[in-house]
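With one protein chain withheld, the remaining protein chains of the complex are depicted in position.
The block that comes next holds chain A.
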Amino acid sequence: MIRFEKVTKTYPGHPHPALDNISVDVEKGEFVFLVGSSGSGKSTFLRLVLREYRPTTGRVYVAGKEINRLASWKVPRLRRDIGTVFQDFRLLPNKTVTENVAFALQVIGKSRKEIKDVVPETLELVGLTGKGDRMPDELSGGEQQRVAVARAFVNRPMILIADEPTGNLDPTTSVGIMKLLDRINRTGTTVVMATHDSSIVDQMRKRVIELENGHVVRDQAQGVYGHQV
């Protein structure tokens, strides 16, 4: 589903590459943790998948397409196959929960009827039934992140990318979000999650890819956060 072949990414003006000749293969339906300290290259990895950047050298394949060769007008279509969740939720403060989720469908031209059908379904999936008319600032952090997950998943993408989704949440709430991501993963969606949260990684026992200074230093099938198994 996601394939990095000898990918190097150097930012202009920086002598050291953010990612240095890495090769990674993520299969369809996998759940992968991306761990490593700040500046290790996690965000660059995710941005290359979203094609916010092109690799300096090497190839990136997403959903069977070599995306560094993708014409820029085809990028929006690629992103419709990828859902994205961030640490800071990124909800629109002047729209209700339902409108926030519907927004993702509206702007890619889905019909009113489809939006009407799919949005409540997705809100139910993330456990926000009955809260569709609330504004984001009336919700707790965990609930806001559920809205963000709903928005990322409402178009049923093949891949869900989560960049520190529990970074702003307390441990109990984080567990709820992880259960939600796990449920989404079970529907067949590939999930790639960058995180600093060791307890979550240790609990979930999923594949762990550890980055350090742009290199893959560990790729473990059922790993934990630290080095020991």
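Worth a mention:
We take it that a residue touches a chain if its C-beta (ideal position, glycine included) is under 8 Å from a C-beta of that chain, and two chains touch if they have at least 3 such contacts; residues count from 1.
Just so it is clear, contacts and distances are computed from a predicted model.
A single chain of the complex does not appear, and UniProt lists its protein name as "Cell division protein FtsX", one of "Cell division protein FtsX", "2-oxoisovalerate dehydrogenase subunit alpha", "Carbohydrate ABC transporter permease" or "ATP synthase subunit a". Only one of the listed residues, A:His16, A:Arg54, A:Arg90 or A:Lys116, touches the absent chain: A:Arg90.
Considering the full assembly, A:Arg151 is the residue among A:Lys9, A:Lys42, A:Arg151 or A:Arg207 that touches the omitted chain.
Of the candidate positions A:Ala104, A:Ala150 or A:Ile209, contact with the unshown chain belongs to A:Ala104. Taking the whole complex into account, chain A touches the unshown chain at residues 50, 72-73, 75-80, 84, 90, 92, 103-104, 106-112, 151, 155.
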